[in-house]
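Heads up, one of the protein chains got dropped from this complex, but the rest are sitting where they should.
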């Protein structure tokens, strides 16, 4: 499969919001990181004209309308799956069986059964030397990676409290139209899978811990919306119909969780938090220190050192733009901030280096499955008035 | 009872942290607000020498060691009860029966039964023209009062999300000693009653709503601590004994709640959140706008107006120090901030004006009881793995 | 003069904004600090009725309409001068000659000649055991005092840059009326003396340095205003006359200064900075670290340690409310913020302790004179198109 120069061919399936973001990362990763060359071979979408425009704009060599065509291409080494969640399992498993490395957008799948099948397929493929990751890209935000460093160095000690929320407001207006993201059969869930998957992954990743039990809840504030465009241009999109359509996913979800290591975690996600545009906020409180993060200021990390000099303690705002910070050496001088998009660039740099060096890749499908189990537990708990459940 | 000039005599029972704060408010209220004159008649505490020193410092005319002595004093109109919670009911009911106006520190009582008895006594006394309040002083922080104004004006509309937390860190160190606040028989509960009472009251007060059901949890991270000083100098304090003593209250508590009006609320309190010193934070997200508040910056309120000019929206940091802001006219020019202590000053200004003008006083014991029912529901839910309970 | 119990009698001359603030500090200082008892003997103002109301409200024993009456009172030990600046010299010198301790509001005087005479009188009086201070109260803000500690510990090293500004906006509206603060004969100058005196004092105090030369400027944006009330109720107040009156002081002033120690300082003050209500901001950049402060958040100090762990550096937000912080031990538990008014309380606590213990008091009149020389240099430079001048 590998080219003599180690270069790798990529095919991306999906060309909407995520297609734009992934395309940019594939286009730029080699300019900033020492990784094998990447060829953007093929962009796949069901609407030939639209995918053609996207490919021209984002810089892909060819297009296709049937995702199966990527399986036969010898010049495609990596399949990057950006479809709505209900298509993840079929495509990913087929691609793994065809010997491809696979990237799947989060969440891993819409159902636990699909996620389990995918994790099994990935395990088998990894044994054959293939790589499969689920794109929890926020792990690759420099400030988050720095948080992980601080935690792994023992700087905050045993964790007592985790507070994780991801608040947006794009549905707060009841007249906002339907899209595939609001239909259970396509999206699986609403804020829970879209936003909750991110924070659950970050909680598990940062703490290195697991959830013992949780009490969860979900809420749909606006249950019917005007039928609208698919709005997302993605594979699974479809036109609207009558004047009002039922929303079949959650607008908000939450959980209180007990971690095996003794900490407690509060999780909340919403698309109804006016003024919060991309408000993923994390707080971790440990025996020796604390950490706080806000995705709207993603170049910053706040760190409290409980063992610092008495009377000089407080939260330190670290501008995570120094060459010694994770991922930053590739970029600009101190203080020159980077954008949200480069969480993808970093994730792909990681993957490409892993492929070249034969290292296992993360976030693995197994990790994606662990997240999925937590999301499933939240749904089950919510269906029983918040009764305690285990992932 | 009233003096010819309308002046009122006060007796305070308790002289530690709260005694210091209340004394200051009684001493200063008349210098800033048009209220009846107040005479600080009597400071009561069990340790004659200590209460004598406190009275001299804080400016009380006399002292006593038995709280019952205040009941007989004709020159005492208001009894201000600052003891540990297990003494609230007995003293408050006796004082009400003796015809006194009563102020009780929050939480109203340690048990629901006590709170119910107190509310009944207050209702009877109010019918006789007496005033009884539980001191949820944060209602009187200007920024909180401004939040209430904005909500009552309809500026944020129907509330979808409430996020309320009160995070401190003074117990994060496992070697911090015991105090009466960590013994259930004196304090009733830990963070739940001490901190949770505040945020539950604020949620009910600001939303004007009630909790339909909730799922709650509690946790004690450090279960044994060095026997220490009472640390608080209060009536109920007593010296330690052996080297380690069992902590019988919670270090942290939380709940997810459904409001009758359709919103959901997330509550969390802790004494283990390193770097948060007095971190009472509120966020309310409504149909038309949002509000955020942090007690560590108590002169500020953040307000998001979803109906503002497109492209010019965002959270506005209102420095709540203008003469048109609630309570502020009494103080300084714009931008000259006031301190935490004046939440008490404002509460007493309110009470004194209410007494003079014959208006009902708030927060009433009935409101205190409502808070108590929520705290009790959290405890009951926590005892059943977070199963849904109703207050 | 001293009473057997060490108690001290105070007379205050002036009863408007500053009278209210000073009265509160005299009333409360003994409740929080171990200082000699203070008796508020006499409040002086030209309007007998108004001063009577103020005395009743603020808690003074008696009133007078002629400031000279305080000189003869044996029970007055401290004369607190709160009049407009043009009266400072006459009253202060007379009080010092009468053997009183003297507090003068800043700036020390309206003219350099007056300030020099006052400093000479203070030096003579100090030799006789009297105390004389000019009330640069911001030195006593805990965060500022902590900044001074950090600097004196060498934590920021040799200072390269000082940036000090004091921005308000109460004159930004051209229709705001005249007051004594806008007449040169009473106020001496506008923003320069009112706001500039504070930041010049803080620069000199914090750096421990002196200004070698400076280039300064001044500006009056609105040159005529509606005749208004004196607005300030102070001694020098007087009613307006015709419909428009000329503003004879500056609305804004600034300077760039070279410090003898090698640093440079940028100073700016204005009453025309919309949205800045009490925006005194300081930044000091040294060889080893930096400090930032904002009076609108006066309980916080930001500190950057250039010698901290690489990659973990940043500005630390210290919430200056811990018992180990300057002045804070007298107050509340961690995180319970105090208000602007207590800069006065602390200043008086310092003075009372100094009197009791026979320590020299600061800020001395000599320090007030040093500030005055800088203000005078700014005026002289401004009068010559910003040409370099020396204080």
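Every chain is named by a letter (A, B and C) in the order it is written, and numbering of its residues begins at 1.
One rule holds for everything that comes next: a residue touches a chain if its C-beta (ideal position, glycine included) is under 8 Å from a C-beta of that chain, and two chains touch if they have at least 3 such contacts.
The structure displayed is predicted, hence computed values, not measured ones.
One chain is not displayed; in the complete assembly it touches the shown chains A, B, C. Although one chain is not drawn, the whole complex shows that of A:21, A:64, A:78 or A:306 it is A:21 that touches it.
Of the listed positions C:129, C:275 or C:324, the one in contact with the omitted chain in the full complex is C:275. Among C:111, C:176, C:266 or C:362, only C:266 touches the chain that is left out of the view. If you put the missing chain back, the residues of chain B touching it would be 146, 150, 303, 310-319, 322, 324-325. Counting the whole complex, the residues of chain C in touch with the unshown chain are 156, 160-161, 163, 165, 167, 169, 172-173, 213, 215, 217, 219, 221, 252, 254, 256, 258, 262, 264, 266, 268, 270, 272-276, 283, 285-290, 304, 306, 313-315, 385-388. Contacts to the hidden chain, counted on chain A, fall at residues 17, 20-21, 23-24, 27-28, 30-31, 57-59, 168-170, 276-279, 295-299, 319, 321-322, 332-342.
Heads up, the rule we're going with is that only the chains that are shown with their structure count from here on.
Any chain bridging chain B and chain C, meaning touching each of them, is among A; the list is complete.
Averaging Cα coordinates per chain places chain B and chain C 35 Å apart. Centre-to-centre separation between chain A and chain C, using Cα means, comes to 55 Å. The geometric centre of chain A is 42 Å away from that of chain B, both derived from CA atoms.
Shared contact sites, meaning residues of chain A that touch two or more other chains, fall at 313-315.
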